[in-house]
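Only one protein chain is missing from this complex, and each of the others stays in its spot.
Lettered A, B and C in written order, each chain numbered from 1.
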Amino acid sequence: MDFSAVVLDDELEAFAAEVREFVAAHVTDEVRAEERRTGSGFNLALHKAMGAKGWIVPRLDRARLRILELALEAADAPLITLSTTRLVLSAVERYAAADLRAELLPKVLAGDVRFCLGYTEPDGGSDIAAAKTRAVRDGDEWVVNGQKVFTTGAQNCQYTFLITRTDPSVPKHKGLTMFLLPLETPGVEIGPIHTVGGERTNVVYYGDVRVPDRYRLGPVNGGWAVLRGPLDEEHFGAGHTDGLADLNIGSSWARLQRRGLAAAVRWARTARRPDGSHPIDDPTVRVRLGRIALDVEAALGTPGPMGRVRVSETLIRGSADLVDLVGPEALLPQGTEGCWEDGILDYAHRFAQGTAIYGGTTEVFRNIIAQHVLGLPRPVLPGSKALVGAGTAR
Amino acid sequence: MDFSAVVLDDELEAFAAEVREFVAAHVTDEVRAEERRTGSGFNLALHKAMGAKGWIVPRLDRARLRILELALEAADAPLITLSTTRLVLSAVERYAAADLRAELLPKVLAGDVRFCLGYTEPDGGSDIAAAKTRAVRDGDEWVVNGQKVFTTGAQNCQYTFLITRTDPSVPKHKGLTMFLLPLETPGVEIGPIHTVGGERTNVVYYGDVRVPDRYRLGPVNGGWAVLRGPLDEEHFGAGHTDGLADLNIGSSWARLQRRGLAAAVRWARTARRPDGSHPIDDPTVRVRLGRIALDVEAALGTPGPMGRVRVSETLIRGSADLVDLVGPEALLPQGTEGCWEDGILDYAHRFAQGTAIYGGTTEVFRNIIAQHVLGLPRPVLPGSKALVGAGTAR
Amino acid sequence: MEQSFELRRNDYSLSDDQEAVRQAFAEFFGQECPTTRVRAAEPLGHDEALWHQLAKLGAVSMALPEPAGGDGATLVDLLLVAEEYGRALAPVPLVEAAVTARLLATCPGPGTGRWLAGNAEGTELTTLALHPVRPGAPQLVPGGAVARAVVGLAGDDLVLVTAAEPPRLAPNQGTAPLAWWDLSGPSRQVLATGDAARGAYRRALAEWKVLTAGALAGLADAVKRLGAEFTKTRYTMGVPIGSLQGVAHPLADVEIAVAGARNLTRKAAWFLEHEPDARPELVPMAFAEAARAATTAAAVGLHVQGGFGFTLESDVTLHFRRAKGWSVLAGDPRAELLAIGDRLAATVH
Partner (left out) sequence: MEQSFELRRNDYSLSDDQEAVRQAFAEFFGQECPTTRVRAAEPLGHDEALWHQLAKLGAVSMALPEPAGGDGATLVDLLLVAEEYGRALAPVPLVEAAVTARLLATCPGPGTGRWLAGNAEGTELTTLALHPVRPGAPQLVPGGAVARAVVGLAGDDLVLVTAAEPPRLAPNQGTAPLAWWDLSGPSRQVLATGDAARGAYRRALAEWKVLTAGALAGLADAVKRLGAEFTKTRYTMGVPIGSLQGVAHPLADVEIAVAGARNLTRKAAWFLEHEPDARPELVPMAFAEAARAATTAAAVGLHVQGGFGFTLESDVTLHFRRAKGWSVLAGDPRAELLAIGDRLAATVH
């Protein structure tokens, strides 16, 4: 157990200064404004600058990693595509053929090649293993037909980490194959999807897309195992326990809520009610602010899948309550006359809803908690793994 | 839509006075004290007095019925056994053979014969149709073997309305038969069960109990239809819409919570904090009292199965919050030095939990709402009706 | 709160006349106001043509005093209209206009007739400022971006403030036609003062809250239906997701909230119409409950649609943004709880 402050010696101080300088230079107001406008989670210059620093996959000690991570997050750096690139890279390093690995690795590290996730299908929801997008072998190539949604960053990536069905005749987890499909291949069509949170993601259509076998990752029909690494990382986080990593994969959302809370406290101190008093003078207001502070602290301290759910509910409930407290001004977006602190409360309230879905809905995580933490029996459903054969239990 | 006060003309006023007099005479402090001690939901003298008045099954107009009902409830009259007797009586009137009906009806109306419900089994929970208690025909008799739990009032009743399995080879709803089993029959053994709410209920064992066929209600293997009348009444209430009936079957629990709330308001006005102020002076206290008042009002106004769930959650949440507000004094039971208003807050907090179970758990009611109000598809489970054959849909 | 020894009816059913009103407006909105029209009116949140149509139907005038052109409808009738209006997310400031028209009919002043008539006939818009005026502090006024006149309470005065043109829209998540108005300027006309002013304003605010609660209850019911329908046809693990309790039970909880909020709102309207001093706490109760029901229903309705529900293609996002937007127009909806508690403290002995 250790909650002490990390002593920043001269070298660490120097690194922190370097990071601050980097952030000031590359995560500018313009970068943030562009991100609020486009919601794409990506800025080319920033991504390349990260590459130049060696920070695409930083080989840093844990304290430096943490300093870098928190600084970028606090500056609202648009790095969604960086995170998907990192997730996929681990599968590439493990499963790609040697020549593909050798070709891609330097480009990824330089920031020139980026990866997105081709998991979800329009009818599939959280049941990724039910993928219907077909890949059929044709000599040294595969012919891919189907459609994926929520392929965030596809417009800024060179490859998608694509899950396809290569054998529909076997239980669903056993007929899947993974590809690193080049997005410039003929037949790939990318269409934008916009969310109420202001993000841009994509629908990607695959029409008779021919992809050479060298882009296959892992064995034919062995795709589920290839996918599981990145998927588990997305579900559970990396699991460091030295106190220099987040305890759950939603922690950045809890920190967003903490920033919203601080904005609301400042509002409560300065706004005036009809009788001239400040909202902060009202104990019923302080109780609600206190409740939110408690939720944020608890969410950051709740591990694994439990924390994942807690964070999302903290943000959903808390952002809604902050809007209630502040009133209609809280719903004025960034750039509107009278909006509070850059519209963070408006943004958080819209953004919050998606956090109950990203990387698996909160119900999926409750199932994981029930089965893997509490040891409760798996639901008996026609399409669940329990019914499609033995040997597939997680 | 009508929320007006009912004008009490001289006759209605006279009736109200008659009711007040009855309550004062028969629902005395001693009766209440006995009920708190025994938790049996029954008082013989009171029940007989109800019979003498013709109030076991009162033939009164709706306004009089309502006056009577609310007055008895406000006085905490222990009438659980009266309510189970009424529920069963409707099935007896409809399904019992003429001679049995003729024999029982006058005794029931006089208060000499009372009925309890023999539904739940130790392993069965809310799935009443899964009953395993066996009844096997032997000439003009049936031999019953099995065990029921939560047969509330069995120690004060002459008959139990018993659901038995008479054909285990057919889908579960099709092999059930109902009996009005005399409890003094040899082989019936009644054992007390006490609840955390202070109630006494019973486990009833049936060992080679021989019951004449005349006590059968409805056709052999046709028990489910016989049961459904009382069951539906328990689940949905009688459905009067003249504004003189409760909108849901949990309304008395909401009124209990309203009484607890009033007690807490009086506490908040008289108690003193270390700084000498009264809790009621604190707006954070008034907000919480206001929330509970709102819950009570909404619960009383929410119809059918929705109201059933809302009431229970109102009582569970609200009683817990009132204990929080008042502190440890709230947990001192009736008769203890320093307890508040006869220990109503202690009682409500313990009693509340059972309301999420009585007559079907809140999950059962959520299933009913989902399927019958929202029209959502029925869950696909091995033992659900959807899988045991057609023709059994509700 | 309710007195113990009085026998009151608790009957929420609609009379035939009430049912006819409800159905007429349900049909109107159903035909005239599909979500495509709601979307087309963004970002202003106002559809001038719809506004004319609605006024022609008598949506604003029907519950005016008869001398002012009303036809004897009550606040309860108006509430039923508001429920359907909310269900359709109709892009017009109907509640504000109706309440302000009733207020102007009660407290007329020289020249106010044209503003009243404008609201009633759909040719002009006058709206209500929901907060007492603080000198020099503009406030966000609902309907304020399409109105040329606003009624508000400034100190002891009920005032009417006009403008040549409506001020600029304050774009907002709820897509309501909000605008900043400074009502403390010199160009205001006093309609009433003292107790009369405060009483009339308080009454108008109560009517606004009850009608907005009705609109929120209607919205809640609509978004609940959208969510529930989606879950009947979307499959996971071989079953429709609506058959899973993890989806069905939250929807059932929404049904519970919606059913309760609708009835509570109707009861509040009935008392406000027939016995306004008997149960004043019903107004804050209805508002707090409807706000909670609407925001919960919208969040659940969105969530059960998974990723799709979160995209702008999904109609539930229209409901989601308005559920919150309408709930906070008058400030913190949870402040209503204190009003209930205050009344409780004053009446329970």
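Please note the rule applied: a residue touches a chain if its C-beta (ideal position, glycine included) is under 8 Å from a C-beta of that chain, and two chains touch if they have at least 3 such contacts.
Source: prediction; values computed, not measured.
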(request) Could you tell which one of B:G207, B:G327 or B:G375 touches the chain left off the display? (result) B:G327
(message) Touch as defined at the start, partner being the missing chain; which of A:P122, A:P171, A:P212 or A:G301 qualifies?
(response) A:G301
(message) Touching the absent chain: which residues on chain A qualify?
(response) 1-6, 8, 63, 66-67, 70, 74, 241-244, 247, 261-262, 265-266, 268-269, 280, 283, 285-291, 293-294, 297-304, 306-307, 309-310, 363, 366-367, 369-370, 373-380
(request) For the chain that got dropped from the picture, name the residues of chain B it touches. (result) 120, 122-127, 130, 149-150, 193-197, 272, 274, 276, 284, 288, 316, 320-321, 323-333, 336-338, 346, 349-350, 353-354, 356-357, 361, 363, 366-367, 379, 381-384
(message) Which parts of chain C face the unshown chain closely enough to count as touching?
(response) 244-246, 249
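In this text, only the chains that are shown with their structure count from here on.
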(request) Name the chain whose C-alpha centroid is farthest from the C-alpha centroid of chain B. (result) A
(message) Centroid of chain A to centroid of chain C, CA atoms only: how many Å?
(response) 38
(request) Indicate the residues of chain B shared as contacts by at least two other chains. (result) 283, 287, 380
(message) Please output the residue numbers of chain C that touch at least 2 other chains, ranges allowed.
(response) 239, 244, 334, 338
